[in-house]
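Pasting in a structure now, in structure tokens, and then I'll have a few things to ask.
One protein chain is absent from this view; the other protein chains keep their places.
Lettered A, B, C and D in written order, each chain numbered from 1.
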Amino acid sequence: MTRALAIHGLGHAYALRTVLEDIDLELPAGRTVALVGPSGCGKTTLLHLCAGLLTVQKGTLENGFLRPAVMFQQPRLLPWKTTRDNIALGLKALGVPAGERLARAGAVGRSVGLDELALGQFPHALSGGMQSRAALARALALAPDLLLMDEPFSALDIGLKSQLHRLLLEHQAAHGLAVLMITHDLMEAVRLADTLLVMAAEPGRIVHRVELATPARRRGDAEVYQTTARLLQHPAVCASFGLEPPAPAENGTGGCTVLPLHGDSDAGCAAPALRKKGFSC
Amino acid sequence: MTRALAIHGLGHAYALRTVLEDIDLELPAGRTVALVGPSGCGKTTLLHLCAGLLTVQKGTLENGFLRPAVMFQQPRLLPWKTTRDNIALGLKALGVPAGERLARAGAVGRSVGLDELALGQFPHALSGGMQSRAALARALALAPDLLLMDEPFSALDIGLKSQLHRLLLEHQAAHGLAVLMITHDLMEAVRLADTLLVMAAEPGRIVHRVELATPARRRGDAEVYQTTARLLQHPAVCASFGLEPPAPAENGTGGCTVLPLHGDSDAGCAAPALRKKGFSC
Amino acid sequence: AGKLERLTLSGPFAAVSFPLIHMVDSGALKDVAETVEFVPWKDPDQLRVLAIDGKGKVDFIAMPSNVAANLYNRGVKLRLINISTWGVLWLVSRDKSLKTLEDFQGKEVLMPFRADMPDIVFQTLADKAGLDPKKNFRLRYVGTPLDAMQLLIARQADHALLSEPAVSMALRKTKSFPVSVIAPELHRSVDLQQEWGRLLKRETRIPQAGIAAMGQALADPALIERFQQAYAASLKWCEARPEECGALVAKRVDMLTPEGVADSVRADNTAFVPAHEAKPELEFFFAQLQARQPALIGGKLPDDGFYHAPKK
Amino acid sequence: MTLLRAWLTGIPAYLWSGWGAIASLFLLLAAWEGASAVHGALILPDPGTVFATLAGLVDSGAAWPELAVTARRAATGLALAIAAGSTLGMLAGISMTASMMSRPLVTVLLGTPPIAWLVLAMLWFGASDGTPVFTVFIACFPVIFVGALQGTRTLDGHLREVATVYRLPLRMKLFDLYLPHVVSYLFPAWITALGTSWKVVVMAELLSSADGVGAALAVSRSHLDTAATLAWIAAVVLTLLTVEYLLLEPVKRELEGWRRQETEGGAA
Partner (left out) sequence: MTLLRAWLTGIPAYLWSGWGAIASLFLLLAAWEGASAVHGALILPDPGTVFATLAGLVDSGAAWPELAVTARRAATGLALAIAAGSTLGMLAGISMTASMMSRPLVTVLLGTPPIAWLVLAMLWFGASDGTPVFTVFIACFPVIFVGALQGTRTLDGHLREVATVYRLPLRMKLFDLYLPHVVSYLFPAWITALGTSWKVVVMAELLSSADGVGAALAVSRSHLDTAATLAWIAAVVLTLLTVEYLLLEPVKRELEGWRRQETEGGAA
């Protein structure tokens, strides 16, 4: 089997409720796919399917990677292990001897900004962001060839976020890592991904696909910004996020609004539409 | 006691480790204070002190509000109660009869975008974003006069985020709600807050304070953007987030970089500095 | 014949076993076997384990006669060889004036072991006296004689049906410090053996317990004969020297005191009677039991194979 | 009402999933049969004989009154122990001091051989139901207490904070916060206590009482009637299995429903 993740016509239902339909996705080694979409559209479900935590009900999923690692939406650290031991969990499972394992865990922990004190504490004594960094470190420590990440940076401040973006890109360059990541931050997705998939809800499906030609490490801020802005102009994307596309006549740059920072223009942005019926209060 | 939260010289230590020092803060009814700062600097600790979950060790904290509500960083829903019952928890504690309580819980739940199906499910069957919305609804259902929120919108997509921003502002206008919120999204803070406090770590302290004069509901996108950009120029803020302020000569707008979308200019932005020693990998 | 390697005697902590203990202690059977040992049994479960055939663990075992019949009827290979205990049942009472069964009418009587032989004997006698055991007495069943004794001493009850050596132990206890300070004296009241004779118009004795032969002994009439002699001698020795017998037994059995055993030996009604001679009395006794509680003897009267008869 | 409904609707699905249980009971019977063949009927009669004897006891009407008496005593003692043990255990779990103070008493209760109580119980309760009920209570109370105590102390501190913040009154704290969590600790304790109660009541009757299964057992034991002895024991165990599978399990399934769905959702 080639080192790639190949999904064709994948569907999933919880009991009688279909949450995913007809998903197609290719993820070869060394590439990054970012998944964006409204809350509850089935992103996590798709990720869990890729991780083998849910059985495939419909369609096919072929995972040719040898050493996948998953970072869940919640940190899911083992509360009875110190942060260092938590990070070393995957290594222990591989049979790495204690000394080496803890040294490597410590190094990875420090690389995501956890100091010695934090590494020695139990998870409950860590702040939210520190917990999610520990979870990220646990995944990275494995030196995986496929990294599945569910909103990995959402609990982090802007400084840490950009540091970890760099870390991830370096890691990817060094190890040829394939990454499937879920994020709510469009700009983050555009910055890191080679392929960007936009999902819509009910049932969860892919409605838009963007391929980014420039390699992520050489992608400039301007390009990131422009791509994001273009993305927000796309009707399918607006519809998926329940945003009203502004009338093209009114606004030169076009695109739906919300993240209004797409220029210095103070064009009047339409208020986002109500996504669900009965949206009141 | 007046309906206000007044904090003076507040400090806190876990065991021997000081995490908060000399915090001063005033939050009168109807106002919003946003707290931003690097991960692990003590924001959640401060919020828990305000919520009365930690005993005050140093300084004074006076809370004159009658009905505070807290939204934690993690959803913390009771796993054995359906979403609707979870939202109604605070109402049940107040002795609201079952019928009315569930009706009100349903209404609030729908207002944050949870449909009937989700309201009837147990929390584990909700997606991450749905859980955090349920936690928000639980706090809002109480019709509190003080709302303490820890990263309330970080698990939500752009569309929902802006919807809930509007919801919060409406709620505040209608009930004169005081809000203390923690966020990692500077723009969100600038959009919603009347006062913005920037914290730095080790020990956690307030290093910068911004008062926003325009009421939040009338704050335009342009203003939000400009204030955010100005904020990122401030050396204390840059230092707190571990960002290198770009040399003023090179860049017209100045300010440290990271969120590079502060204009169409594609000025070369310096890479963020490493915040901790030993940052490697 | 060659000497046996091991000879095992067994019995409960009651009068039937005292001679067995003396036999082991005095080396009466030294010429028959290398080692002779005594193994006590305390409850029906232990008895069952000792009694399973095929194992050949026990050779002579002391037990109540009805239990022997019961085991025999259930297919255990054993034969009754003698009866030595002819009366150990007494009513113990706080009231000196009660002389006959009729005097106990309307009184609460503690009765250990429901539906066991003493209970059935009591009921039979009551019936013969024209009384309904259920209506004319208030029988309170308790688990063990110990519980009955404890209730007596604690003055929670005034009358109890007990057997030796429990009777003697209880009487001794109530006269000795510190018990007597609180509990007034107890009296050996009605002798059930006397009542048996009076009401059933027979000899004043009940064939209550004896020895059964099992295992290797069954096939060895000479061994049985030898045992019978030794047993009869030891029984006589005990009767003649209650004090010495008491000391001997109490040394082996922690639960009994020398005085209690001695009293018991003085009081009980012993006589060595080979099984075939006791057969009529036994059959009468079994018939009485069968009439009320067939399960006590295993449902039917044992056939002739049950009674050991020496070859003339 | 909800419990009753759950009980009724739960049964069919439950029976279906009970095949494993039935299979293993048959395995047990087979082992019994084997042991009986080895040891002979005096020591261990075979299941056929025993169940025939039991059927005889039931037919003759001898079984029901004794079983009813014993069941009444076991149920009373158990109910008292469950009520007192669950409540006191949870209260002790909430307060650190109460927990420190109650623990050694529980150990004393647990470790004292019943012999020590029996005389006192006979004095206090005489020949009434009191003695076996008291014995059952003493035997079951600490088991349940310890479970409730531990369950209360292991509640997630985060949820406790939610309760503080939303100002739950004590009643709600007990019933909406602690109980649903503690139930998962109480259930093994209840199952243990249920089994224990039957065993203990039989033993107590055996030692002290004139009626009930234990007394019947004592009689058949002294008659060396092994088949009847085992028939009585079989009656006890069958009653116990019935109670557990028709009553306790469906209740458990209902109360822990949220947990089951979680597992299924997570691993399906």
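Here is the rule we go by: contacts are C-beta pairs under 8 Å (C-beta built on N, C-alpha and C of every residue); 3 or more make two chains touch, one makes a residue touch a chain.
From a predicted model like this one, the values you see are computed outputs, not experimental measurements.
J.: For a quick check of understanding: of C:Asp31, C:Asp254 or C:Asp303, which residue touches the chain that isn't displayed?
T.: C:Asp254
J.: Out of D:Ala55, D:Leu120 or D:Leu247, which residue would touch the omitted chain in the full complex?
T.: D:Leu120
J.: Just to verify: which one of D:Leu91, D:Leu206, D:Ala228 or D:Leu255 makes contact with the chain not shown?
T.: D:Leu206
J.: Hey, which of D:Ala55, D:Ala68, D:Ala83 or D:Met101 is the one touching the hidden chain?
T.: Among D:Ala55, D:Ala68, D:Ala83 or D:Met101, only D:Met101 touches the chain that is not shown.
J.: Suppose we count only contacts with the excluded chain; which residues of subunit C make the list?
T.: Subunit C touches the missing chain through residues 42-43, 45-46, 48-49, 52, 146, 149-150, 153-154, 169, 173, 178-179, 182-183, 254-257.
J.: Name, in rising order, the residues on subunit A that touch the hidden chain in the full complex.
T.: The list for subunit A reads 48, 51-53, 68-70, 72, 74, 76, 78-81, 89-90, 92-93, 122, 124-125, 138, 142.
J.: List the residues of subunit D that touch the chain left out of this view.
T.: Within subunit D, the residues that touch the unshown chain are 17-18, 20-25, 28, 35, 39, 43-44, 97, 100-116, 119-120, 123, 142-143, 146-147, 149-150, 154, 157-158, 160-161, 184-185, 187-189, 191-192, 194-196, 198-199, 202-203, 206, 214, 217, 221, 229-230, 233, 236-237, 240-241, 244-245, 259, 262-263, 265-267.
As a working rule, only the chains that are shown with their structure count from here on.
J.: I'd like to verify one number: the distance from the centre of subunit B to the centre of subunit D, where each centre is the average of its C-alpha atoms, in whole angstrom.
T.: About 50 Å separates the centre of subunit B from that of subunit D.
J.: On a C-alpha centroid basis, what's the spacing between subunit B and subunit C, in Å?
T.: From the centre of subunit B to the centre of subunit C is 88 Å.
J.: Among the residues of subunit B, pick out those that touch two or more other chains and give their numbers.
T.: Only 74, 125 qualify.
J.: Counting only residues that touch at least two other chains, what does the list for subunit D look like?
T.: Those would be 265-266.
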